[in-house]
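The complex appears here without one of its protein chains, the remainder shown in place.
Chain nomenclature is as follows: A, B and C, assigned in order of appearance, with residue numbering initiated at 1 for each chain independently.
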Amino acid sequence: MKMHRGRIAAAALFLGCAAASAYAQGSATDEIARYRAMLADGNPAELVVARGEELWKTRRGAKNVSLEQCDFGLGAGVLKGAYAQMPRYFADADQVMDFESRLVWCMVNLQGMDRAAVTKNPYSGAGQRQTDLEALTAYGVEMSRGIPVNVPQSHPKERAAYDRGRYAFYMRGGPYDFSCATCHGVTGQRIRLQDLPNIAGNKPDADRAFTTWPAYRVSQGALRTMQWRLNDCFRQQRFPDLVFLSPTSVDLITFLGVNANGAKMDAPAIKR
Amino acid sequence: MPDPMRIRATEQPDGVDVRVLMSHEMETGQRRDSAGAIVPAWFIQTVVVSYAGKPVLNAEWGPAVAKNPYLQFKFKGGKKGEKISITWVDNRGETRTDEATIG
Amino acid sequence: MKKQALWTALGLTVVAGCATYVAPTKEESTQAIKSSFNARGIAKLDRLDQTEIQAICSDAQRTGKEVPKAEREALEKKVLATIRYPADGKYLGDFKSGERIAQSGVGMQWSDSDKTVNGGNCYACHQLAPQEISHGNIGPTLLGYGKKRGYGEPVVRYTWGKIWNTHAFNLCSQMPRYGDAGILTEAQIKDVMALLLDPNSPVNK
Partner (left out) sequence: MNRSRRNFVQAGGVLGLMVATGLITAEEARAQQQAWNKAAFEAKSLDETIKALGGTGTAQSADITLTAPDIAENGAVVPVAVASKIPNTQSIYILVEKNPNALAAGFGIPAGTDASIATRIKMGQTSNVHAVVKADNKFYVATKEVKVTLGGCGG
């Protein structure tokens, strides 16, 4: 707990730097902001959330039960606020799990589904219906809207996940020599016209990076989850394929979540 | 069976504000799949919104309406607690009708 | 707070007051990463094996400690010696083709194929031709590149080297090694050079 406060304080120190190097925003970026504001109302993610809620309450799997008794860390059946407090350590699985990992765990252990089948195609392709995992995750995060992020760092495995996540964040590799920090380590940077949140060194940026995922991506016409976000970052980093629910995915989500502690969840959001 | 629409209809001083999201691919007929084959056009062609048995909006769309279409408009004379109904029909003849209560 | 800062700065494995916690070692962190990726398409697992410079620059950024000057300069000098200049002595190609290369961001992702013609994606980070408003700011603006610096031999040779392997001039630069890593062909680099250094290029208009 002490550690965790320390990190918030450290992150807060960077606020001054953020103000000093104000975003380089010309008229083009102002117009992009206007474009985004025009899209804010009527987020198609609502359609996916509605389907997720339906799936949540439907009896499915070999055991023919719903997910309503799944334990996301706040007790069996408590979904409200759970996403904002994950990843966290689960004794029954003896590992740190992000929301999507725990969702799959419940589909397998509670509903009796086959893990390989459930995780085979986690992300919908172009022109395909959103997957059940995407819909359920959308509903899950909607149930944390407005709730402050509080990703725990009390268990040693939670802290190890953060530290490994931080290591992965700075690891340059591949033919382009990119790391996460190449794009997300300096305040006020843009790729093309897209603002790049400085995830490690700027508290408002770090907050936004965690609290606005999952999001409906208009460029893909689909809701995308945090697991997808990381997978697609690594694809563009020219790394190999980040495995769904892999240790590094959970480690990085822990790193992102802890850096955003205290900020209010605002997802599913809508993005380019 | 297509997914349900999300409809918000709210009474305001100058009329009933209607906002609708529809779940639809809106394929243009220009996109190629990973095998290089053209994905056939598939899009909503007609939307009808009605209140008290009368149309309050009609729409005809082509494939250039964005995926998961959004529509917002206002009509006069609607009362809180009453229902509006919305139907869409696509070029495959698939259709969906949903109702919402004016709030 | 002080201890926290110390821990962050030095990467100490044990934190006071949390005696039961042992932070993962570099090896453990690396192992976790290697177990988390699958080879897919053209992106094989060897991409996770860091080069010497990748490792040094990752450590520097993570710990907030700059690479010592002597070490940095020695490495830069080593890289400088590896730059391959065009055999025919011709540095400039076609700026129109250079513009297309600067616009394209594809290549070397697992979603690309070995037949994909790689782009340079220059606009992702740099301003170039004034007509393109959708440009990033991770790198400096290159608007008026030749006009400002002149078109002489030293500028031309430096620019070629910078594109071929940026680490010769700035060890931990974020820019890809377009020539050294085989991202662009020699002919493509000539076209990008022309975009920067042909007086008729929109960049210099």
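Convention: contacts are C-beta pairs under 8 Å (C-beta built on N, C-alpha and C of every residue); 3 or more make two chains touch, one makes a residue touch a chain.
Since we're looking at a predicted model, the values are computed, not measured.
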Shown chains that the omitted chain touches within the full complex: A, B, C
Selected residue (touches chain absent from view) among C:124, C:142 or C:193: C:124
Residues from subunit A at the interface with the omitted partner, ascending: 28, 31-32, 34-36, 38-39, 183, 191-194, 218-221, 235-236, 272
Contact footprint on subunit C, counting only the chain that is left out: 103, 105-106, 109, 111, 121, 123-124, 133-134
Subunit B residues that touch the omitted chain in the full complex: 15, 26, 28, 30, 45-50, 53-67, 69-77, 85, 87-89, 91, 93, 95, 97
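FYI, only the chains that are shown with their structure count from here on.
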Pair of chains with maximal C-beta contact number: A-C
Distance between the centres, which are taken as Cα means, of subunit C and subunit A, whole angstrom: 27
Overlap residues in subunit A, where contacts from two or more other chains coincide: none
Touching residues on subunit A, where the partner in the complex is subunit C: 2-3, 6-7, 9-10, 24, 28, 156, 159-160, 163-164, 166-179, 181-183, 185-186, 188-193, 196, 234-236, 238-243, 246-249, 251
Subunit A-facing residues of subunit B, complex: 3-4, 6, 19, 21, 23, 25, 27, 31, 33, 39, 66-68, 70, 72
Subunit A-facing residues of subunit C, complex: 1, 4-5, 8, 15, 17-18, 20-24, 26, 28-30, 32-33, 35-40, 43-45, 47-51, 53-55, 57-58, 61-62, 108-111, 123-125, 133-138, 174, 176-177, 181-183
